[in-house]
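One protein chain omitted, others in place.
Going by the order they are written in, the chains are A, B and C; count residues from 1 in each one.
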Amino acid sequence: MSEPLHRQLGLKDDEQERIVATLGREPNRAELAMYSVMWSEHCSYKSSKIHLKTLPTEGPAVLVGPGEDAGAVDIGDGDAVVFKMESHSHPSAIEPYQGAATGVGGIVRDIISMGARPVALLDPLMFGPLTEPRNRWLFEGVVAGIGGYGNCIGVPTVGGEIRFAEAHSSNPCVNVMCVGLAKADELVTSQSLTPHVGSFMVLYGAATGRDGIGGVSVLASATLEEGADESRPSVQIGDPFAEKLLIEASLELIREGLLEGLQDLGGAGICCALSESATRAGMGAEVDLDVVPLREADMEPFEILTSESQERMLAIVHPSKLAAVEALCARWGLHTAVIATLVEGGTLTIRHAGEVVAEVPARSLADDGPEYDRPMTAPARIEDGGDPALTPFEGDLNDALRTVLAAPGIASKRWVWRQYDRIVQGNTVAGPDSDAAVIRVPGTLKGVVASSDGKGRYGRLDPYLGAMHAVAESARNVAVTGAEPLAITNCLNFGNPERPEVMWQFAESIRGMRDACSGLATPVTGGNVSFYNESGGSAIDPTPVVGMLGLLRDYRLRVPSAFPQAGLAVYLLGETAAELGGSEFAEAVLGQVSGMPPALDLSKERALLDLLVAAVGDTLLASAHDCGDGGVAVALAECAIGTGHGFAVSIPTDLPPHVALFSESASRAVVSVSPIDEEAFRALAAAYRVPCARIGETGGPRAVIDAAIDIPVARLAEIWETTIPRLLGEAV
Amino acid sequence: MNDTPRVGVVTFPGSLDDRDALHAIAAMGGTGVALWHADHDLRGVDAVVLPGGFSYGDYLRCGAIAARAPLMAEIRSFAERGAPVLGICNGFQILCEAGLLPGALIRNASLRFVCEDVWLRVETSQTCVTAGLTPGETIEVPVKHGEGQWVATSEELERVEGDGLVVFRYAAEDGQLGDAFNPNGATNHIAGVRNAAGNVVGLMPHPEHAVDPDVGPTGGQPLFAALFEAALAGATA
Amino acid sequence: MTTYTFEVLVSLKPGLLDPQGKAVEGSLPAMGWTNVSGVRIGKHIKLAVEAADEATALAQVQDMATRILSNPVIEDFEVLEVAAT
Partner (left out) sequence: MTTYTFEVLVSLKPGLLDPQGKAVEGSLPAMGWTNVSGVRIGKHIKLAVEAADEATALAQVQDMATRILSNPVIEDFEVLEVAAT
């Protein structure tokens, strides 16, 4: 006996009952397919919604919060920045190149559908150790796919991050963030445009094939297991050339004032775009599937409705503007098809071959999906190794620094970003070799600043603190350039939410994100949830990835992270405590992931951020670099590696030397200050109540820290630069 | 009267650095004119730039489909009249595919896309973009391409070298040649070539991304300065 | 030992979008060819294998085709034997 159809499609029995109640009858095949994709975890957020609602979403800069295709913030002078992050992890685990490529395509269309020109991409990625051939294949494929797509559409990839942990061997995570620019009064939202009854829904872009049919339920909402072969044919192939044409045509359609609405086609394809567009318009639609351009002639209605073929958009067009829309699209070589007409009421009536194949309330698909308050249980605390700060360490500290710098998570990611076009569009003031990317706003002096950060190891030890640190670190990365952090987007990477432990991790992470975003006044404008990152018996660490956006009033003020010259004073800002829990040192040197992550005091963090922004505004800093993974030792080493200027410092502390060097205490930064600015800088630090210790000076070819560290900078640079190429088996 | 040159920049479907080239032309004091691949009209420009990007996705071969665009017929006769034509990256690939420049560009030896600043050694001043430079001099300009390895059959290579058609080679800052400075494995480190007359030049690196010190190096400035001179000379001739 | 020469043809699985083929097909009418359809672009790989006998050589090429020359998730392949010398 086979399972009932709804269960095969991933719908639970109570969900099926809910559909029957909504329709007042049994759903037919096409309808069942529509509900199954729209009510999947991926599209409906049924497990996460109840928690996401608790996040702070409002603030003076927020123009568009969660709920639209992407969030938007105001950066003054009528300019808006649109940004959002999304995962494409499950497809990437099967076909890394195409999975990552289509991930870029998807998030870029979210930005376009807001009426914004995509100006930057960031790619937070997580893999298993590169010592495994399969992980290398995934890593190389994902990087090539992101570059292959991003480079071809002319959007610079300017940042990201890469973390490594065993659980990602079977569950690589691919998140992509896109940033776009628009005029605030030209943003396309459900508020800004008013569709009319009788207006057309025009599908434009690529033809529809059998791509990712049921992909949302099969690929994104069920745990990957061995023999995931059945889901294989649904891998999608990206066509970046078609996407580039979509970008140009869409922005022109908006500029010419030809649209009453615009939406990208992503998960759940036409079905999702139709139901969401109609719901937002407060209307229904008469839909004709016979006019949808198909790549394969014999597609069934449910296939046409749920296909996830890439590079398509859906516009709402008043009949009087149709000819102009068609002409504009034709100029860019894009096909158009009027697939629906908006009607009063809220019903989607879908016809195929002259017959009604589905008749459902649009809202029931888009908005009225199930919502779960899933059970949660705090896992028994894993007291594996205790506090690593208490582990005696007798080793050589020079060796320890070399080991930590060679940890793949710390080592240079040049091998990766060298494959990305970071300069197209001509506005990249700072790219991946900076703590945060700086993109200038054309025609102005403003710089949009973006950073992405996730803290998997901290999350494993304490998901609440892990999420807080992700927010704080991304804010710090933005602030060290001199920019004021404004708002975040996120991508929440977790295991199976049907397991109470995972749900607890999720709720704790949301609580941490909520507290940190409130404390740092950086509201959440949107994001994406990626559950079911769990196969091969292991779930990933709870990893909320934060995409922070900031504003630099004058991009020319931007401060680099590395020491620009010799003869500068080096200051350590913030306080250092004995905090090695979840640190890079504890993992790489002691082989321990245990204890508690560092504490985080949001008022201290905020004071540091404010000081950095003020000091850069007063041009008091020559360089600024946040102290993050690997502690002050790694921060200082990175400052020196960037330009080759060494340093000699002495860190005043009562802590054992290895703890002082590698503690990952939060809310710290290493800055360099020219002697004439020192007095003013110290006064400013005092005014912001940020502890500020002058620890030494830049200069010379060596990195010297007290009696503990003395290594030529060139040697540090070699270790840092060659780790990843070596792991990939390249001659270096 | 006509002291700012009119420089056309062609947009093909999939061109990416067309806007960037227009900005660079404006920043250097020229007048940029947007040209459309499907037109048959060069709009009276004095020089033409074929910009970088991925015309037609670089599908089949980079530049292959764009080289057959309607506007290319106009550009061919424009070039035959001796007017200055500069192909950058994808534009270089298009000029090779169109037979206006020798050789061809294939996948980088590493098989990977590469984006980084490189040094170029100028090999000749007998072109529309190097007139102001001295052979042996080096300039810093970024590259960003996946298919920038210049190759030719041995007979063609001999002709190119023999006739002095190499315009730029990848090099160290001091002009020294070596594999370490060659980002794509190009034969004889060739980064750019010219036609016999020197009015058509193509190079893989991006001079239009090397005019504004706020966002990159400045090695592209002299190339545009020379291109403007050549354009004005042609306009008055 | 004998050297066996093979050709391996790798193509995208039938239902999948072939962006290259699509773009090429789309460009042909402008060049005057309006009667062309179904353009699909795949790979044509030539290689030589040294082996004791033909069956061993063929099995190895099949294995190589599955594991490195193609990605079975999105591609099909066909192995043709060309010559033995």
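The working rule: contacts are C-beta pairs under 8 Å (C-beta built on N, C-alpha and C of every residue); 3 or more make two chains touch, one makes a residue touch a chain.
Small disclaimer: the values here were computed from a predicted structure and weren't measured.
Listed by label, the shown chains that the missing chain touches in the whole complex are B, C. Within the complete assembly, B:Glu97 is the residue of B:Glu74, B:Glu97, B:Glu123 or B:Asp212 that touches the hidden chain.
Within the whole complex, the absent chain has one touching residue among B:Asn108, B:Thr130 or B:Asn195, and that is B:Asn108.
What subunit C contributes to its contact with the hidden chain is residues 5, 9-11, 21, 24-25, 27-28, 31, 33, 35-51, 60, 64, 67-69.
Against the chain not shown here, subunit B presents residues 60-61, 64-65, 68, 96-97, 99, 102-104, 106-111, 149, 151-154, 156, 185.
The criterion applied here is as follows: only the chains that are shown with their structure count from here on.
Ranking A-C and B-C by contacting C-beta pairs places A-C first. If each chain is reduced to the centroid of its CA atoms, subunit B and subunit C end up 35 Å from each other. Among the residues of subunit C, those in touch with two or more other chains are 19, 23. Within subunit B, the positions touching two or more other chains are listed as 56-57, 59.
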